[in-house]
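Omission of a single protein chain aside, the complex is shown with its protein chains in their original locations.
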Amino acid sequence: MSDLNLDKLPGGFKGMSEDIGSDQTTFKGVNWGKAMMWIFLLSDTFVFSCFLVAYMKVRASVVEPWPYPSEVFALEMFGVPVPLLLIAIMTFVLITSSGTMALAVKYGYEKNRKMCGWFVLLTAIGGLTFVGMQAFEWSKLIFHDGVRPWGNPFGAEQFGAFFFMITGFHGTHVSIGVIFLFIFARKVFRGDFDTGRRGYFTTMKSDYVAIEILGLYWHFVDLVWVFIFAFFYLW
Amino acid sequence: MSDELNINKKRNDQIKTKSSATSGRGETDIDYVRPAELPEQDLYHGHSFITKWIFCQDAKVIGVQYTLTAVFTGVVGLILSWMMRMQLGYPDLFPFLTAETYYQMVTMHGMIMVVYLLTALFLGGFGNYLIPLMVGARDMVFPYVNMISFWMFFVAVVVLMASFFVPGGPTGSGWTLYPPQAILEGTPGSGYGILLMLISLSLFVIGFTMGGLNYVITILQARTRGMSLMRMPLTIWGIFTATVLALLAFPALLVSSIMMTLDKVLETSFFMPTIIKAGEALSYDGGSPILFQHLFWFFGHPEVYIVALPAFGIVSDLISVHSRKNIFGYRMMVWAIVGIGALSFFVWAHHMYVSGMSPWFGFFFATTTLIIAVPTALKVYNWILTLWRGNIRINTVMLFCLGFIVTFVNGGITGIFLGNVAVDVPLSDTYFVIAHFHMVMGIAPLMVIFGAIYHWFPLVTGRFLDEKLGKWHFWITFLGAYSIYFPMHYLGFIGVPRRYFEMYDSPYMTSAVGMNEFISLAAFIVGAAQFIFFYNLVKSLRLGKPAGKNPWKANSLEWLTPDVPPTHGNWGEKLPVVHRWAYDYGVPGAKEDYIPQTTAPSEVKDAEVEKT
Amino acid sequence: MFTGLVFLAVIIGSIIFHVWTPWWWTDIASNWSAMDDTIILSFWIGGGVFILVCLFMVYCIFRYQYKEGRRSEYKPEDKKLEKGLTWLTTIGVVALLAPGLVVWNNYIRVPDNAIQVEVMAWQWGWKYRLPGQDGKLGESNNRIISDDNPYGLNIDDPNGKDDVFVESNELHLLKDRPVKILLRSIDVLHNFYVPQFRSKMDAVPGTITYYWFEPNKNGEYEVLCAEYCGVAHYAMRGKVVVEDEVSYNKWLSEQETFSSFTAKNRNNKLNKKKLVKINNLSNNKNSILKEQDVR
Partner (left out) sequence: MTEVKKEQTTTHKIGIYLWIWGLLFVLSFFSYMVDWYNFQGLLRWSLILFFMFLKAGLIMAFFMHLFWERYALVNVLLWPMTAIACFVGLMVAEGKYTVFSRLFYFFVGGA
């Protein structure tokens, strides 16, 4: 079937020029789905970059003061406002879920059905927690602080607009990820990836590499959060 | 110049078989090609009419579906352009053409032609049909996603067309959709029209991303044995680079669409500063209209190359096949395509020299823009050098290629005018711009599309298109289009601004009345000539001369399928194995004047091939 | 044969059209003849390339038409030729770019003695504001535009007191005196364009843009809007009159200043109230926001 042995191929830049000069595949040993996910993520990076660039441009050019996120996103704990507390917790939750996803991928490689399934499920729950906390954060901002997409009591109008748009878009990504995580947890437990059961829509055989692809997506969502955290909450 | 080009001694050191370089055991076997890395692709074969022809997963059918849908929108765009020309040539003659409808037509014509016709036709149509065939794959790597991609596009078209029928009509904000005007009263279709436009664009982007991922991964990861990147036909290089550009540029369009939708629906102020309407301040505050322009052109400029690069690639192949000569400077052509693609992300604001952006950007963008002129010019040189010392078949395909060269060089050079910042100041926003971009990304790519259809129609249907009708079609289209857009530059010199419903009564504009009438007449004729083409398509589908296998004696893989037209799975039992690039025409020592890509070196022992 | 001849005719026809065209630019009336010169330069270089490339193509069509049995030359690349063409093109491009950048550099650097003129664009028309004796325009803000303050001037800014309002489509300019056009829009994008001055720039709501020129020919010129701004875009015209000092000063003295304008309205108490109210913009804004919350 294949005589491709990745360990025998040269690495580094020499390997790169040889890979690019070779026939059949440019990304040696990379599954089609995985390659597709990578390119998709590249495209998605441009989406989020455009959002963040737009945000930076507008924030840099408004003359009204930009609300100070540290105060806006503070949570009252025991009567003391703690800055960015909820955001910090959300960050930790998302990183945790990213870690569990990494382990799920590792067990997926090893075709360890049980461990893989549990870790995927754990990741899904982490993601769900994140979405839940985000819903809490949104409702607090909307109902308690009176932040609206078209204005807010703290300063420049665009604050609310960008906040809801960017975190909303990110939240949508997380939610889609969570749905897929649950679906794939079921698939793993059912043994689809061991039996190569065919997909309902695509009629293609299932494989553990799907877990790795899903993992890429999930880590990307985490990655985007790192940037949002830095640019939106810390700036 | 010709002295330098005298035949050099054969550079035999260039002969380099990848096989011997990588395998170690193949030093003596000149036919050696690395064994397959991947198992055979698993395909879903449709059984019913619906799965075979409607919700079909075969890239070839999807390609045809894309083509037909795109051509349909193109006809709508054509009719719109007729109506515009009616108004411009004979103002006040047609009472149903009000300023509102005129601006709606301008907008829809622009958007349809750029996005829904050219982009969809080149990437969705030609891309789907040709990529798997030309790289030797059985199908796209994700046939199911590919199918969804087409239906997304279809829905996007339906939404777009629906905007003709909503209250207020389609948006009339110009195809650039610049806020604040696009979503404010005073612009036609600022209610439902603009919303449907934005939704349609978003759907298009989503659908296109699905298709685009397919094209990219098929080209990168599903080539057949022996098909290295540097053996791919330039068509594939053009489509590949354009798809990568699209995947990276459409996000900016998606983002700006989303933001503008929010500005419209939720009254956010991303692009909307304080605006006084009828003496009252609207609720917007502090937004930045120029930001939209940056986002739009960060998409919009790569978009120009999304249309142009596939045309470059396809025309290279057509010229090479029909002048029976290898494409001159293949490697430089590839680097030029990739270089133009990469640079196109650093030039966007040359559309905005007089937009009020930071004036210092003028230096940066003028420089990057003119740098792009160098690889583009090289491509032109290589096309005509391919003709040089060739054996040129003057058929309809070649005629369209020649027409492409003339219109493209013309439009490219006026592009240098507009890219050069100080020259752009008097010319921007005038008819010079209109003439420029119609010449370079309207007529020139259309020439390629027609040429490509005349070229590949025998593959798709097994029959030739009628040559005689084809020649009529070409001459009317080429001469007509040239006489529309060449004089139009001079309207720009006079100073007539674009997007003028009527030229009003300015003295220097009224001097152009005669020219406007002439342009309108030419436009009606050129538009009508397209119906010769449609007639030809329909007629030849039934009655055309049967083509048989490889009628043009071409080298590339799409002509080498066991069945013509190719069936689902393309290659029958065995995938082809590629031994050479796609341009071995007129090789000294070979029996025929062409050597198909699948011909093993041992079969043509005497051929003095330079490159593999 | 036929094909080659027609393409040849197209090229020759293009040249003839260019040489004999009755449609050419309007007589220049500003200092930007350098722009015309760069266009002419681009014509020579670009037109030369166009003609050469097309003639070479026509030559190929004549010389290498299909003959049964003939083999085309087999020569995949020619490094030397390609390199030569690259350099040649690069030189041509630099020759076009360099003057362009120099002109642009002049375009964005306004001379110190330029008179500031604010052009205020609205759907669909123009009006203008000139600095008074002090040569300085007062601060402005679109948000406080009202009937009493048609330019939205800051009433506390002393520079604005003597600003001259020109509430008509017609602007007068002094001959041979550079003008810095400050563009302002109250609604959508516009573009203040006089073909004879060659220069243009968009007016963008929410910010101020500028460009400059020096009118050097007396006369009346039509102002066009060159950025699509809605249905009446094509009808958005204005007028610029370039004239000598005497008639200019006469025209200037007929215009109203901000202080005379407000003095006229002073007896109306309601107006004053409005101005005070608008000046407390932040309070005002919060109340707007509260209204929006209800919504």
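Going by the order they are written in, the chains are A, B and C; count residues from 1 in each one.
Here is the rule we use: contacts are C-beta pairs under 8 Å (C-beta built on N, C-alpha and C of every residue); 3 or more make two chains touch, one makes a residue touch a chain.
None of the values given here were measured: they were computed from a predicted structure.
Colleague: Which of the displayed chains are touched by the chain that has been omitted?
Modeller: A, B, C
Colleague: With the missing chain put back, which residues of chain A would touch it? List them for me.
Modeller: Touch set of chain A with respect to the missing chain: 1-2, 4-7, 9, 11-13, 15-16, 19-20, 26-33, 35, 38, 42, 45-46, 49-50, 53, 56-65, 70, 83-84, 88, 91-92, 95, 98-99, 101-103, 106, 109-110, 202, 204-205, 207-209, 212, 215-216, 219-220, 222-223, 226-227, 229-230, 233-235.
Colleague: What chain C residues would touch the chain not displayed?
Modeller: Residues of chain C in contact with the hidden chain: 139-141, 143-144, 154, 157, 182, 184, 206-209, 278-285.
Colleague: In the complete complex, the non-displayed chain touches which residues of chain B?
Modeller: Residues 38-39, 41-42, 142, 248, 288, 290-291, 294, 298, 345-346, 349, 357-358, 360-361, 364 of chain B touch the chain that is not shown.
We adopt the following convention: only the chains that are shown with their structure count from here on.
Colleague: Which two chains have the most contacts between them?
Modeller: That would be the chain pair B-C.
Colleague: Just the number, please: Cα centre separation of chain A and chain C in whole Å.
Modeller: From the centre of chain A to the centre of chain C is 45 Å.
Colleague: In chain B, which residues are in touch with two or more of the other chains?
Modeller: Where chain B meets two or more other chains at a single residue, that happens at 283, 285-288.
Colleague: Two or more other chains in contact with one residue: find those residues in chain C.
Modeller: Residues 288, 292 of chain C touch two or more partner chains.
Colleague: Under the touch definition given earlier, write down the residues of chain C that touch chain B in their complex.
Modeller: Its residues touching chain B are 3, 6-7, 10-11, 14, 17, 21-26, 32, 34-36, 38-39, 42, 46-47, 49-50, 53-54, 56-57, 60-61, 64-67, 70-78, 80-82, 84-86, 89-90, 93, 96-97, 99-105, 107-108, 122-123, 141-143, 145-147, 183, 186-189, 191, 193, 195, 198-207, 209, 222, 224-235, 237, 288, 292.
Colleague: Quick check on the complex: what are the chain A residues that touch chain B?
Modeller: Contacts found on chain A: 1-4, 18, 20-28, 30, 32-33, 35-36, 39-40, 42-44, 46-47, 49-51, 54, 57-58, 61-64, 149-151, 156-158, 160-162, 165, 169, 201-205.
Colleague: Which bits of chain B are touching chain C when the two form their complex?
Modeller: These residues of chain B touch chain C: 1, 4-5, 7-8, 99-100, 103, 172-174, 178, 180-181, 184, 186-188, 273-277, 279, 281, 283, 285-290, 323-326, 328-332, 354-356, 359-360, 362-363, 366-367, 370-371, 373-374, 377-378, 380-381, 384-385, 387-394, 399, 402, 405-406, 409-410, 413-414, 416-417, 420-423, 425-430, 475, 479, 482, 486-487, 490-491, 493-495, 497-504, 506, 508, 511-512, 515, 583, 585-588, 593, 608, 610-611.
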